[in-house]
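Excluded from the complex is one protein chain; the other protein chains are retained at their positions.
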Amino acid sequence: MRIGVFICHCGSNIAGTVDCPSVAATALTYPDVVFSTDTMYACSEPGQDAIIQAVKDKNLDGVVVASCTPRMHEQTFRRAVERAGLNRYMFEMANIREHVSWIGKTKDLNTGKAAELVRMAVEKLRRNRPLVAKRFETVKRVLVIGGGVAGIQAALDCADGGQEVVLVEREQSIGGKMAKLDKTFPTVDCSSCVLGPKMVDIAQHPNITLYTCSEVESVGGYVGNFQVTVRRKSTYVDWTKCTGCGLCVEKCPSRKHPDPFNENLCNAPSINIPFPQAIPKKAAINASSCLMLTKGKCGLCAKVCPVKCIDFEQKDELVNVDVGAIVVATGYDLFDWHKYPQYGEGRYKDVITSMQYERLLSASGPTGGHIKRPSDGKEPKNVVFIQCVGSRDKSVDRPYCSGFCCMYTAKQAILTKDHIPDSQSYVFYMDIRSPGKMYDEFTRRAMEEYGAQYVRGRVAMIYPKGDKLVVRGADTLAGTQVEVPADLVVLAVGAESAKGAVQLGEKLRVAPDQYGFFVESHPKLKPVETNTAGVFLAGACQGPKDIPASVGQGSAAASKVLGLLSKAMLESDPAVSRVNPARCVGCGKCIQTCPFGAIKEIQDRFGNPKAEVIDTVCQGCGICTVTCPQGAIQLEHFTDNQILAEVNALCPPKMFANFE
Amino acid sequence: MLKVAYYPGCSGQGTSLEYDTSTRAVCKALDVELVDIPDWSCCGSSPAHTVNHVLSAALSARNLAQVETMGMTKAATPCPSCLTNLRTAAHKMDDPEFKDKVNALLDVPCRNAVDTQSVLQVLAENVDPELIKGKVVKPLTGIKIACYYGCIMNRPPEVMRFDHHENPMAMDNLMALLGAEVVPFPLKVECCGASYGIPRGDIVHRLSGKLLDAGRDVGADAIVTACPLCQMNLDLRQGQINDALRENFRIPVFYYTQLLGYALGIDRAELGFEKLCVDPRLALGRIKQPQQAM
Partner (left out) sequence: MQIFNLADADQGFIDEVEARSHQNVKTCYQCGNCTAGCPYTFVYDYSVSQIMRLVQTGQKDAVLKCRSIWLCGSCQSCTTRCPNKIDVAQVMDVCRHMAREEGYATERSVKIFADSFLESVERHGRAYELGLMASYMTRSGRVFTDVDLAPQVLMRGKLPFKPHPIQGREQVTRIFERFRKGGKNA
């Protein structure tokens, strides 16, 4: 072979503790190395051009670059090498930055180690073979999981981009948490007024198929070719016939189960349409409270329905969908504030959550938009807002900031003044986080124009006194303890990962972090991608965020999807396992140990069982190569011989001689 | 029969004698054997831990070592201050360095093999509520009781390991079992002023005054406590509180063991109602007597 070696300085990053020219000189003494040099920034345009030029001038057939981690620039150099006319797998990298210069300061030790790593790379390269990627077609359809504002945006953008979209939503209607809000900050727009048109677009878009009351049951396949099974849960109403007239809802006599859309502030009838702007506007029966389904009595809804679409025998339905990409937009849930016993643990009716307050403020809520104390229905005068309930708190395992509570509390304080002009709002805070556009001006408005009294300090306890609630907090700026007799206390609960997110993540092979939010490929540079090819994230499921950020991520995920599916064919990674049929004895052990189900049994032309690798599913983990008792299956680009060559390059020749 | 080593605490010999006698009486009635720790000494209460933690632990550890000599591993005390000292000493002595420092002060070293609980915890966790209910002869029907636990019996929860630290229910459940109407008391774990009665009476007046006010606010006929200091501050000093705050509280303050003993029909001589300063008859008089069989 004719190998060229390039030792990168990376400015002073590597050159500061490694003698690069010396390593280059040593490399020239290695077998098959015909060219060796050091370079300032190998990844830069001139640096890459120099490599390409050297390949051409010196007639090289393999390149080693000693620089940073392959995770940074392996792709960069592979493409460069390909531009020079070589196969991109005739290239190896030695990491002399993260593995050498960043972890030690002694120059001669570092230089020696760098030379050894280069030697290993050279020895591997000498055993490398050119590899060619396979190409496969993709299904031009996208699965969007979650119909909140992020999912809605992703679905609309993908559909407008020409892809078919299947949108799966767990609840009865799309809209997510945003549909529950009264107004949104900082514009104080009516939430359902701005979201409504988008929801209608989803319903009417020719490219979008909407499944609500549905969940993803299983996911198989690989990027470009996922096979998804969706469970459409029975609503006991035939939605092909239901017109959403609402007569059944009016007549239903069973009103005992707490209404989840209204945050359990009131009861809902067993057959219900969650809110007036629901999409789809269809009724569904709650099986646990319906008299017919639990006791076999009533059936009034079936009697009054003008189109006879009630079906008490309806069962769940499984639907199979093939998609090329998946966008996860499953959103968030709110912190269970019962973990703060000092705020009453639910014993005090007038201590409510921010979302419950939102429903009280909303005209379509249980009180018709009038703020009333849940205990006695009276209008409150003193309303106390407590921020950071379940955020920035190690003692309840929520050390992170939820990012939107300061803003929504300011909004709620402003709205309170609008609804009840002679009310007084108090907001207990630790810090005010209002980084977005017009955000800080908004929180200042709450304080300056709407008279909300902002008190810097936490609240230690709330206890009832008479018909009021005494809120005992601190004003750290004034330096003392303070008390407020409140009529109503609103807890600004923080965000946590949605229920069921972790289980869904397992099906998609997307990892959750320690709080259950999905992990992105890179927190700064790849916020909507995951480490699983073809699966993207959008919205609060990736981490707490507000509406503009969720919408932004929805569009971002859509752009990734459109980019992925815009190619006629996708390339699969050729560094996958390959079976040598002559050595394979058909024991099937590799098939059993493969965690991805990427190996299947076939029959050779004599009818003997043999293993065969499904290229597109194989992730290149190498477990099969270790398992095979015959050594019949090898991982391309990481064969036993290639790896052992690296090992042998490191061990002194004497030991090698003794071994033989 | 459950057997525990019994640590009465210094005030049990003096200002809270009735707590000690009624505790012994109810334990006997409920088959809990209290074995007095021979020659027990003061745990140091609050003053000791405000001087030094090793000294405080040593004063407690002497008693734990006595229990070890008795061959027992479980101890019980009615006083939360003693309880927190005994438990904190054991907790801190999990650190071998601290344990050595403590044992250096003692004549007889302590192995740290004793778990101390409040008598309330022993009763709540070991005596079948149905058994208690079955033994009630004078149900407490007709009175409204507010249960006040005091600040340290259940806090901090990692050390005290008993009831809920914001809304404990052991006494509430017990009183309800005895037939009383238990009113939710919003300041169950709020400090009464502790041992500041003598050096800074104004503190006790204000803090205990708040508790009495809360009791009155929820319509309690009586407040029930499980701590000698709380009981003393609320009862003995109720007059002082009235003077200081220009109030006229007249709420009897019982030890839970006194009411438990009353309900179980124990001889009143053992319950010590006569030791209470605010007339207990204000509350006891409201109890509806059971109908006499003809």
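Just so it is clear, A and B label the chains in written order, and each chain counts residues from 1 on its own.
We take it that a residue touches a chain if its C-beta (ideal position, glycine included) is under 8 Å from a C-beta of that chain, and two chains touch if they have at least 3 such contacts.
Bear in mind that the values here come from a model prediction, so they are computed numbers and not experimental data.
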| item | value |
| --- | --- |
| Residue among B:28, B:53, B:144 or B:216 touching the omitted chain | B:53 |
| Candidates B:129, B:156, B:265 or B:285 - the one touching the absent chain | B:156 |
| Touch criterion as defined above, residue of A:175, A:224, A:457 or A:527 at the omitted chain | A:457 |
| Residue in contact with the excluded chain [from B:2, B:29, B:70 or B:105] | B:105 |
| Residue among B:31, B:125 or B:202 touching the omitted chain | B:202 |
| For chain A, the residues touching the chain missing from this view | 342, 388, 392-396, 430, 456-461, 472-476, 479-482 |
| Missing-chain contacts mapped onto chain B | 10-11, 13-15, 17, 39-42, 44-55, 58-59, 62, 101, 104-108, 151-152, 155-157, 165-166, 189-191, 193-203, 206-207, 236-237, 239-240, 274-277 |
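Here, only the chains that are shown with their structure count from here on.
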| item | value |
| --- | --- |
| Separation of mean Cα positions, chain B and chain A [Å, integer] | 53 |
| In the complex, chain A residues that touch chain B | 341-342, 345, 347, 461, 463-466 |
| Residues on chain B engaged by chain A in the complex (per definition of touch) | 164-167, 184, 186-187, 214, 217 |
